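I'd like to ask some things about the structure below.
With one protein chain held back, the other chains of the complex are shown just where they sit.
Right, chain A next:
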Amino acid sequence: MLRRTLLLGLCRGPLGRGLGTHRGGSILDRDGKMSEIKKKIQSILPGGDWNPLYDTSHLPPESSDVVIVGGGVLGLSVAYWLKKLEKPRGAIRVLVVERDHTYSRASTVLSVGGIRQQFSVPENVQLSLFSIDFLRNINEYLAVADDPPLDIQFNPSGYLLLASEKGAAIMENNVKEGAKVCLMSPEQLRNKFPWINTEGVALASYGMEHEGWFDPWCLLQGLRRKVQSMGVLFCRGEVTRFMSSSNLMKTASGEEVNLKRIHEVHVKIDQSLEYQPVECAIVINAAGAWSGQVAELAGIGKGPPGTLQGTKLPVELRKRYVYLWHCPQGPGLETPFVIDPSGTYFRREGLGHNYLGGCSPTEEEEPDPGNLEVDHDFFQDRVWPPLAQRVPAFETLKVRSAWAGYYDYNTFDQNGVVGPHPLVINMYFATGFSGHGLQQAPAVGRAVAEMVLEGHFQTINLSSFLFSRFYSGEKVQEHNII
């Protein structure tokens, strides 16, 4: 005691320099213990949830009203609209479970980022129209106090779909209400875009307004930021199990069905065996390319084939390559997103004569979706020749880089699945958009939120996109799929 006071009095060194100057930390906090103690006291004080046995801050909460499996643009969009459309503010607790917080394999950020309204299915057009309105006014929708506004770098350069003789008739029929599209003959095409070789092109449709491309990463971050400010909880983990309870019920026609409801979701934490059972009322499957696996966890598809119980969610991983090349003599700033009749596509990237492009492989040459390795021979064999034929300037180009991403490919009809499952009644889908999910994400999010909160679609009627079409066999065939 005496010694300590003597030391304090005589030892002027640290006190002489003043508190707080000892290597950037307070003199009392030399071991870092003070801040730990402070943190512990803060967690004990009323206002925080404190488990006396061990630290649970990395675990998701024990219960949540809605659990969204998958934190990509579709999952975040559903979370955003759920929070935006709920009647009393702050009523619903939403948890977004995302396995990969760097989004390294998520389809959202590996996407080429285009948005168009040139679809043959009217619902697709309406979805894209709302989404472009959302993107145009993104800073009104996603504004967060004290944060800088978003710049999604929307290039409104439009889409140019080229059709050969065979496809010309279909293309003419496909111009749907709401889309501002201009049909051009080869002559007009050559006048407008002199760099195009119009050999084999019978008709071209050029989107005049609301079409182009944008930065998907910015949209994702904007949504993430806004959704966190609205009170949605994020969890970095993987959904490994659904605990459900079933009830045998009779339909109106007397046949017996087994309706299941999921009452608990087991979320496994990354790189650990720990898992947390989250009690939930509603589960939303927005897991993108892996939605099929998540659906199987819920027991969808376990039954004799040909019945509703045995109908699986037909969403699979499909790998697609995107190549970035440089061509100094290439087309200029007015280049739209060009889609060749052969399926090859490209668009301008930036202002330095760089172009992004690729091609959808046919069924036979589907690459193995096990990893995201890029096959450069694919470019040489399948992408370059049609490109060079269509745009002669592309005969000399130099590939700068390439990457691969997954499509959440709907093997049934390549259009999205939205809405509840008829048998697992509290699982809603927002997946399967096969390459055009990013451009329709805001609108799909709103539709799913309406379905959850109201029970029916209010603004855009997506009843043709429900799960039951896989059982009844009604395909919503889209003719303009890239």
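Worth pointing out:
By our rule, a residue touches a chain if its C-beta (ideal position, glycine included) is under 8 Å from a C-beta of that chain, and two chains touch if they have at least 3 such contacts; residues count from 1.
As a convention for this text, contacts and distances are computed from a predicted model.
The chain not displayed here is annotated in its UniProt record as "NADH-ubiquinone oxidoreductase chain 4", chosen from "Pyrroline-5-carboxylate reductase", "NADH-ubiquinone oxidoreductase chain 4", "Phosphatidylinositol glycan anchor biosynthesis class T" or "60S ribosomal protein L6". Taking the complete complex into account, A:L259 is the one of A:A202, A:L259, A:V374 or A:V399 that touches the chain left out. Across A:A79, A:I92, A:I152 or A:V227, the single residue that touches the chain missing here is A:I92. Of the candidate positions A:A281, A:L297 or A:L372, contact with the hidden chain is made by A:A281.
The chain omitted from view is touched by exactly one of A:L162, A:M184, A:V322 or A:M451, namely A:M451.
Annotation for chain A: contacts to the undisplayed chain at residues 46-52, 56, 61-63, 65, 86-88, 90-93, 246-247, 249, 259-261, 263-264, 279-282, 420, 425-426, 451-453, 455.
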